[in-house]
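There's a structure below that I have some questions on.
All protein chains of the complex are present and in place, except for one that has been dropped.
Moving on to chain A:
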Amino acid sequence: MGPESFRWSYLLLISLFYSYVSCSSVEQKIYIQLNNTVPCVRLLNATHQIGCQSSISGDTGVLHVFESEADLEWILTNGPHPPYMVVMEAVFFTRPTMMRMKNSSRVAGVAVISSSTAPSEGFSPHTRCPNQNSGVYGESYGPELANCNNTVWNPLGNNLSYEDFAFPIFFLENDNQTQVIRKCYEDHNVRVNGTAPEYPLCAMQLFSHMHAVTDTVTCMRRTDLQNSFSINPEKLCDPLNDFNVWASIRPLNSSIKGHKENESVVIAATRLDGRSFFWDVATSAEGTVSGIVTLLAAAQALYPVTQEAPPPRNIFFTFFQGEAFDYIGSSRMVYDMQNAKFVIDMDNVHSLLEIGQVGLRNGSNLWIHSDPVSRKNSSVNEEVDKLVKNMQSVASSLKLSVEEPGSSQALPPSSFQRFLRARPIPGLVLADHQSAFINRYYESLYDTPAYLNLTYPPDLSPEEQLEYETEAAKSLSEVATLVARSLYTQAGGDDQFLSNITADTKTVAKLLYGFLIKSNNSWFSSLLPPEALGRGSILGTGAPQYYIGLRLDNTVKSVTRFVQFILANMTGTVLSLNQSQCQNPNSVPDQSKDLYSYSWISGPVSANGTAESYCVRASVRLSKALSPAFELLEYGSREYSTWTESRWKTIGARIFLVASPELEMMTLGVGVAVLIVSLLVTYFISSKAELLFSSTREAPATTY
């Protein structure tokens, strides 16, 4: 008996264990979870909501792969199994198709599969007039130039990113899982000679339920209400925010805010962010990275000369975050300058040079845009003319051609507009386009390194690619040299030193590789502090994405970090301090945390695998890029950006087979019938128990 009982308990244990495990495996048997998905999420401003959302329990529909325009008719009118979950290649993701689906109740959701080829006719889901209502032009300032009356900057813009969809839209990376989806579709859902497929059908479920609704005013009010008296407060939305990066050639005392005596600065600016239709997919090669790389290379080229022969004016590099969303970064910096909360104020600003999109000039002209309204003032006009002349003479010495696009044309969308809103300072915006953008994929998925012609010979290792000088790198390093020399003359530097200022093509190549192809490379990791590497590394796996997003616990976006430390390395000096001194420099004589920032940098890894860490002193700082509307608690502000991103709980996608509604109803019906019958039988048995069990019962003596 001993071994027998042992075996029984053993079996019981096994069966218990098995039933426990099989609980999860039933789900696995039914559903195939899809990874590598990116949703389109809801964003809100003072008056509108944009983006997409599913219902709280996810939206389900029968899969239909969109292969031609004829499929649209099937989905919207003929197909017998609505609602449909539409899976399409990115080429079909156009405004007419999406708007027809938006207005139909037969679409449960859309999944867009990435494709490597961009549509040749161009595609931009952004508006035709980016940042239309937050720039400088309006009723009180150049009304004839307002709303892109004069030049439509992004004529290919179809406004898709600013539509509000009531169904979820997901982006799928084209990999094995899309093959699984296609196979499931081909096995079950394909029409045979135009007749509808039979059940069971392949279906897809998308979860992207958004908590915020209507507009920023509503969601911030509800968040505040929840926080004031709910037991379980829940935030509904958060303002888009991150950090601007700035650095100056001569250090500025950051502990003293407001006006600085005897300080005149030339601002060199560019933007740090971009976007696309989908959340956190924004490669923004031409739109953003061309400017970042140019300005970083220019800063590196300028630094040694400004130390040997300092120009009379200071040069102030800034990288503005959140510019795609109504100029979050620049409006905050201007607001801080006006309210004496920044190291300098507007009186300290001499002039401004902004780098716009400069990656697609293809050997032809560069254009310098200026503001026709402020140039009506003769003193401003004189200054601007001087800047233009400086730049043109620098350009001619570099055999580049730089021209003005015509005196009545407005400024393109640029951070400079936010400075002009405050004060008519002289300034220029350098770009590769004369009027409308050359960029045919502005703020879209297709603004990729390939569009910038950043291509590498096929047989290179990652290390060789990092060092490889592409045509794009050569072209941008010319622009960087132009920018660096122009800044030097703009700052009043002597012309004789100009020939010493040349941007390094190799650096530009490495910057392009790191910012567009793969940030996890040996060069980037040698320039970052050790705590940013290792576990939870900010380097990520692929190319960095440029959507600003939001910071929940005062962390800094990885791209902002890259720019901060690369700039620190390029415009800083290496000190012979050890790690603890570097982290607490106030204890060291002649060092001041008010003037400089000190960073402990990992350094390049040598052949034997050890890194030579060092301490860098630079004047690089971060400043908050959170719209002033959220400081002032004016959530309905028309002056400042009010963009917020909704919170959500689950984002997910899965596919499974569905049975026909008849079968489902029959199963339910049978179940209910069995339940009722069993209740009746139980009732019957218990009421007739005396009769039924009388013979076997041994007269129990129970008393209650």
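Everything that follows uses one rule, which is that a residue touches a chain if its C-beta (ideal position, glycine included) is under 8 Å from a C-beta of that chain, and two chains touch if they have at least 3 such contacts; residues count from 1.
Note that contacts and distances are computed from a predicted model.
One chain of the assembly is not displayed; among "Gamma-secretase subunit PEN-2", "CHM Rab escort protein", "Syndetin" or "Thioredoxin reductase 1, mitochondrial", its UniProt protein name is "Gamma-secretase subunit PEN-2". Checked against the full complex, the one of A:Glu73, A:Asp175 or A:Glu234 touching the unshown chain is A:Glu234. Contact with the omitted chain, checked across A:His211, A:Arg313 or A:Arg332, is made by A:His211. Of the candidate positions A:Arg106, A:Arg182 or A:Arg221, contact with the hidden chain is made by A:Arg221. Interface with the hidden chain, as seen from chain A, comprises residues 53, 56, 209-214, 218, 221-222, 225-226, 230, 234, 236.
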